[in-house]
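Yeah, one chain of the complex is gone here, protein chain that is, but the others are all in their spots.
Now for chain A:
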Amino acid sequence: MTTSTGDRTTEAVQRELMGFLSEHTRTTWAPDTDLFAQGGVSSLFAMQLLVHIESTYGISITGDDLNLDNFRTVQRMTALVERLRGEGSDG
């Protein structure tokens, strides 16, 4: 964990992800809503989300992290971003 991944950045990531989601789904999502539950987004959209996260935050999501559970809610995506950014900057 580095200082850049403190609370303020977490909030910014969360806000950015919620903005991306509402723009692309024309629906507002709470940070803890399961996006893929009944009536949520399609599985094809999951891939779009993944590509967006990788390019926006300069991380690459591979191996065991390629798991839909990491993308279910804005909170979980934020946690993933924080963890992978932390790993990156810590070397």
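Here is the rule we use: contacts are C-beta pairs under 8 Å (C-beta built on N, C-alpha and C of every residue); 3 or more make two chains touch, one makes a residue touch a chain; residues count from 1.
Everything that follows uses one rule, which is that contacts and distances are computed from a predicted model.
Undergrad: Unshown chain, UniProt name, "3-hydroxyacyl-CoA dehydrogenase", "Tryptophan synthase beta chain", "Polar amino acid transport system permease protein" or "Carbohydrate ABC transporter ATP-binding protein, CUT1 family"?
TA: "3-hydroxyacyl-CoA dehydrogenase"
Undergrad: Considering the whole complex, not just the chains shown, which residues of chain A touch the missing one?
TA: Residues 23-26, 41-48, 50-51, 63-64, 66-68, 71 of chain A touch the chain that is not shown.
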